[in-house]
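The full complex has more chains than appear here; those shown keep their coordinates.
The chains carry the letters A and B, assigned in the order they are written, with residues numbered from 1 in each.
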Amino acid sequence: MSQCIMPDEMARPLIRGRGVGGGSGRLEASTSEPDAPVVGILGTGDFSRSLARRLAASGYQVVVGSRNPKRSAALFPEEAEVTSQVEAASQADLVFVAVFPEHHSTLVELKPTLAGKTLVDVSNGLSINRDGPSNAEQLAKLFPESSVVKGFNTISAWTLQVGPRDGNRQILLCGNNSTAKSSVMQLCRRMGFVPVDMGLLSSSLEVENLPLRLFPSWRVPVLCTLCLFAFFYVYNFLRDVLQPYIMAKKKFFYKMPIETVNATLPAVALVMLSLVYLPGLCGALLQLCWGTKYNRFPCWLDRWLTSRKQLGLCSFLCAALHAIYSLCLPLRKSAYFKLLIDSKQLKEGDVWVEAAVWRMELYLSVGIMALGLLSLLAVNSLPSVANTVNWREFSFIQSTLGYCALSMATLHTLLFGWDRAFDLARYHFFLPPTFALAVVLPLTALLGRLVLFVPCVARRLGLIRRGWEKSRHIRFDLPDEGCCNGLEDASYV
Amino acid sequence: MSQCIMPDEMARPLIRGRGVGGGSGRLEASTSEPDAPVVGILGTGDFSRSLARRLAASGYQVVVGSRNPKRSAALFPEEAEVTSQVEAASQADLVFVAVFPEHHSTLVELKPTLAGKTLVDVSNGLSINRDGPSNAEQLAKLFPESSVVKGFNTISAWTLQVGPRDGNRQILLCGNNSTAKSSVMQLCRRMGFVPVDMGLLSSSLEVENLPLRLFPSWRVPVLCTLCLFAFFYVYNFLRDVLQPYIMAKKKFFYKMPIETVNATLPAVALVMLSLVYLPGLCGALLQLCWGTKYNRFPCWLDRWLTSRKQLGLCSFLCAALHAIYSLCLPLRKSAYFKLLIDSKQLKEGDVWVEAAVWRMELYLSVGIMALGLLSLLAVNSLPSVANTVNWREFSFIQSTLGYCALSMATLHTLLFGWDRAFDLARYHFFLPPTFALAVVLPLTALLGRLVLFVPCVARRLGLIRRGWEKSRHIRFDLPDEGCCNGLEDASYV
């Protein structure tokens, strides 16, 4: 169960200090092999310890170089031999440098010993480094005669300790000397990791920045969600709480925690969902205008296109919360009190309103279906599920089911609106009802999609996707237009 | 985050046309290595571009063969050298053919140049091809002196661009020349993919059809769900809506969108769930009759057995929807109006009915537990979770917990039924109440399971599973009965 990520992973820094924790012990080889290749490690920190353990468990002879071997020895598995740095450097051809980058300089005395050997730099920066040079490049400058390979910085000491149990531990490697690199790749494979060759050492800056990123792809979508939420919340507050207070001194402030929120969430969810499908339509439109697919899209469209998954998941989150909030409504004391009051006041005749009944039955049921479809999409965005579907299945779910969900959600909103959009009494402060605002973008998206179904448009787009270009006036389909894997059309939104 | 599959993946065809999108740029090697092996690509389509990029990023020298290199060069990463097709074919020993299958013929002029080299056919058909020959086989016929390897068709240009970040990108390869094949496998590994050897080129037809399938394993289960839904819906409509209208002119049509659906879903869910466990019992029964496990099952049972996961998930979906629908009931205006009316009409005495209270408290709580168990099963059917459990854990969850869920669900239904099955007034149109129909199959399954617990039966089955055969009258346990991995019994339903 090394894939844990809920709190037990927090044990990492603590556990690291203590060698292997419970579950991983089983993965140790009791003693290292006599004829096994020798690997050196400089530095005796947590990472070194885990590395030594994993290497030993994978049948390597490990030699650890420490400043004062005596003190450090205790911290290492018995399989690993702890000795002086020079000793370790001289014994092994492949040496891991697990030392704070700021102390790389203290290793210069090892220069002659390390000449002609392979150094693996496992270090990370403490903050994203945009302009370089990377730690690995600095190390390479320090040891010109050794061939430096960057790697292992993307995986944690914990992963090393328990071993790559989930087959999903790739190690990104880069370096200028390809023989050195392939020997490290060999070592990765033997440890059960999947090495990925990232090319020259110049990519090391990127590789070092990877583990320091904090959800870069989520920033904009989440921000967008929050802004929409703020806007609609204020809007609803004005219409449903402030207006009655100002006009009729009615105190509806108790509505703020739940009812107003619950009027805001669906609006956000719907707009976000439409934002998922609009960029695809823009893209198609541009391609139709240009008459080719080989022009680059404007940058904003690019970014928009690549953040559609996040937009979709945010929309789903809002929709789910909306469902829970709605289901909580009858729980509330306020609802209960209202009911009692009504039961006192109402006369029997005017109780049952057929239209009101139908309206609610309909929009509830449609809403449930929309939520159901959205959950299917969400489940499908789980990496492990995503990997089991092929291109056609993927595009079916995302494109076909996705548009069904959008239509359902829009219908849900329209049914909720019923005839209220045309009832002036609903325009408090002359503000149109919320659902009327929320429904604009979705309707645009749906109409846009319908337009793309028009035969002539669809056909032209099909040509473009197969590589046809307006500029060349004949229907162009040379072989070197390349293989579309039969997916171009299917995968189109 | 390259594992996205929600909408941002739809960006693929668009992004393809534009080289690497945002997130992937970081994975590029800035320049290719001097001493790196040379790989050729014929065709300049989207796939070629992504391939070139990935190969360059993995430290290969890429030579692209195009009809008019000038125009194409712009579309390729600077690392890749774009030249004429002949030039490219002559420079590389390993050549990717990324050209529409229908244009393979246009490459014949390269025949002499490609002789003795390895051709990788990455093409897919546009529709499932049942009787062959596959694209790869046709290519092999065109280039008899080259050794053709089929592969890379199951992965998308997008995956190539961003690299196999989720370690779950297998590449299925097949070909007749194993040296050629292993060189391609080598290349896959260096790119960070996991190659899978599928044997001879004759399997290429299968490999080409894989990406064109549309949820083959889901067809029958989904169809089955829909049919059951239709049947029970009509049945409920007759009993709860039509009958009162005909008999008493009561207009209950407003029940159709929610109440009738909500009476239908649980019935479907329960029957589907029983369908998950019946085939296992049939299998056991057959094995008991035959007295051996070495006879093939009839085809229908085979298919049934292999579609149990899908049946289970459909059942879970219905159960979940049933829960949401039920929770929506008190939200509805109709419920609200009913309540008001009751509050007028009812006298205080006849309000509290102890039996009604207990019945509902009980079947609600049992229902919740059943749903809880089903969700555990569903979570366990997620690939990534499934991979973390071993055989014994798996069989515990699916068999033990599964039957608990089935029992709970059945109990839930029986408690809902209470004594109504014996109340003639409930037989509208002489149709038995729905729950009475729904409960038949589950009870059968549960009884069947109980029978298998009877010691003598259990023991005999145990023997059979270990390889014992009635035909041979002695208890037969020769070594060559093979290794059961200690799971035969545990894993039994």
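The definition used in the following text is that a residue touches a chain if its C-beta (ideal position, glycine included) is under 8 Å from a C-beta of that chain, and two chains touch if they have at least 3 such contacts.
Quick caveat, the model's predicted, so the values are computed rather than measured.
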| request: Give the total number of copies in the whole complex, keeping in mind that only 2 of the identical chains are shown in place. | output: 3
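Keep in mind that, in the parts below, only the chains that are shown with their structure count from here on.
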| Contact set on chain A toward chain B in their complex | 1, 3, 165-170, 174, 176, 178, 181, 185, 189, 194-200, 202-203, 206, 209-210, 216-217, 276-277, 280, 283, 287, 293-297, 302-303, 305-313, 323, 326-327, 329-330, 339, 342-343, 346, 348, 351-354, 356-362, 364-365, 368, 371-372, 377-378, 380-396, 398-399, 402, 465, 467, 477-488, 491-493
| note | Touching chain A in the complex, chain B uses residues 1, 3-15, 17-18, 21-23, 26-33, 35-36, 42-49, 56-59, 65-67, 72, 75, 85, 98-101, 103-104, 106-107, 122-127, 153-154, 156-157, 163-169, 189-192, 194, 210-215, 254-258, 261, 317, 321, 324-325, 327-328, 330-334, 336-337, 339-341, 343-344, 382-385, 387-388
